[in-house]
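All protein chains but one are shown at their positions in the complex.
As written, the chains take the letters A, B, C, D and E, and residue 1 is the first residue of each chain.
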Amino acid sequence: MGTCYITRKEHFNAAHRLYVDKWTEERNAEVFGKCANKNWHGHNFTLYVTVKGEPDPDTGFIIDLKVLSELIKEKVVDKLDHNNLNMDVDFLKGIMPSIENIVMAIWQQLEPHIKGCKLHCIKLIETENNYVEYFG
Amino acid sequence: MGTCYITRKEHFNAAHRLYVDKWTEERNAEVFGKCANKNWHGHNFTLYVTVKGEPDPDTGFIIDLKVLSELIKEKVVDKLDHNNLNMDVDFLKGIMPSIENIVMAIWQQLEPHIKGCKLHCIKLIETENNYVEYFG
Amino acid sequence: MGTCYITRKEHFNAAHRLYVDKWTEERNAEVFGKCANKNWHGHNFTLYVTVKGEPDPDTGFIIDLKVLSELIKEKVVDKLDHNNLNMDVDFLKGIMPSIENIVMAIWQQLEPHIKGCKLHCIKLIETENNYVEYFG
Amino acid sequence: MGTCYITRKEHFNAAHRLYVDKWTEERNAEVFGKCANKNWHGHNFTLYVTVKGEPDPDTGFIIDLKVLSELIKEKVVDKLDHNNLNMDVDFLKGIMPSIENIVMAIWQQLEPHIKGCKLHCIKLIETENNYVEYFG
Amino acid sequence: MGTCYITRKEHFNAAHRLYVDKWTEERNAEVFGKCANKNWHGHNFTLYVTVKGEPDPDTGFIIDLKVLSELIKEKVVDKLDHNNLNMDVDFLKGIMPSIENIVMAIWQQLEPHIKGCKLHCIKLIETENNYVEYFG
Partner (left out) sequence: MGTCYITRKEHFNAAHRLYVDKWTEERNAEVFGKCANKNWHGHNFTLYVTVKGEPDPDTGFIIDLKVLSELIKEKVVDKLDHNNLNMDVDFLKGIMPSIENIVMAIWQQLEPHIKGCKLHCIKLIETENNYVEYFG
């Protein structure tokens, strides 16, 4: 028939801080404002994972969404949820946790495990007013 | 000026069931879980139809949204709303009603009737946590 | 300190039909319109359960939300989700599944099991355009 | 004419941790689960402040919403936003930052400053799935 | 069984301006800011109408929502939608169109026509950040 795109939404709540170690306190405060607060702040993050492919002739599925959801939980959400994005997450070690960088790191986590269809987009909503998308 | 994309949102509420006739009960239960329930379940579906084109120099419209809305109602929503997607819909006969397959069938229903601009995307939200897009 | 109200949101997807057995087909069609369709239709239902009480001096909790969520799942959501509200649900047997009646039946299911605080409100959203609340 | 209720929505993003100092690590983990993580987690909090009163005959206002919004910002949001609710907030010192306790503390912050009408409700949404209300 | 509350949501888009004729331009600008703009501004208004009563033993309905929706359309929405709230609406003549005053005027429009149950609340959302409720 052709190619469809299916998207699964997941959630995680986490703390983070924007801070460049090699900069002075002043420069960090100037660039990141309140986001540099040394005692952290946090967000409810909403994650959308989109895959593309052709539906199976029997099931009509591009992918079993339960399988996709469990994969996202295992590789991404369980590692991020109720954690500190600067300190607690193996796949973010050494990475400034801007949403741009988080989204690209989530792509790296998921892409090798998507079977039978292709990862198309990672979208991450940080607040009601901003979100980032990455297409690989 | 260039090409714009305009999107109209519509709604329908319907029952369906995911079930492959040639499979055993056990295999259906294993693959589709609760979605295979023989007494049906249902959803509030949200449908987004996007067309693209150049705005008319006088009206500033790619398409008259009232015309688009009436077309979607006549060809799609009136046939799906408060119906059973496995049993009641002429254009879904013989089609497993996964959202992927529904989205592609809606495209076939609408595409020949879009005049003066082009159908670009059909998006269908099945639950708060998943949706499908099709671009033809 | 005083009394607080805490609310937990849950979801279920179900099929139903509005139909009075003792009425003729015509009267059913006249009163219930498309909602009387013999092949069912369905909705994504959103359920809000509100309890009230005084926060515990140590935990600051009126109720442990994990406990409340599991109670709602066991007594209500697991019985309704992906089921047929006219046929599959023990606590709706013999009850016309209007949202008004469903909400009052959910209250009866939950109220005896709420410990250490009091059930205050059951709210059920059937579509984007209508919902029902019941306060006991 | 009679009494109206007007509500203003505001936002803040913050980190917190649920932890009772006098308890063991084990008991904290058992009661609060991932919310006890020593490296913090966080949320996008949505705050609704409702006041009640009779509209002014000239302006039709219960309260000037710009005044209410600035009051909420000064007394509440500026103190909470991008901060750590366990460490950074003067009016939460010594208070377990459960949403129940935060809501009651916000009431104490605002109530003395509402002039010409009465504070009616503080509502705080912590995640998509839970919120607390307090009516004084 | 007891009393339930059912709510119907409707929409209208309208222009308005906040301006007291007997005041100077300066005082109007000072009190109402940009809302006093002489060339108008506008909103997408969302209206919630809640009625309360006991469900009918046969239908399980407090009120037929189609009847309620048509009543709201005839008495309220058709008069407000795509109109100017200062100039075009019979039931707002001589009334400063603050949301507080609009909500009370909508109550007066609807209350005499609600049969078999009682009007409980009119809620009107003017922007994402503010709304008014009136309970008669």
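What we mean here is this: contacts are C-beta pairs under 8 Å (C-beta built on N, C-alpha and C of every residue); 3 or more make two chains touch, one makes a residue touch a chain.
Predicted model, so just to flag it, every value in this text is computed and none were measured.
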Among the chains present, which touch the one that was left out? A, B, E
Interface with the unshown chain - residue positions in chain A: 18, 20, 23, 31-33, 95-101, 103-104, 128-136
Quickly run down the residues of chain E that touch the omitted chain. 11, 13-16, 33-35, 37, 39-44, 81-84, 87-88, 127-128
Name every residue on chain B in touch with the hidden partner chain. 1-10, 55, 58-62, 64-66, 69
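Convention: only the chains that are shown with their structure count from here on.
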Listing by label each chain that touches chain C and chain D gives E
Multi-chain touching residues of chain D, meaning two or more other chains, are 33, 128
What are all the touching pairs of chains? A-B, A-D, B-C, C-D, C-E, D-E
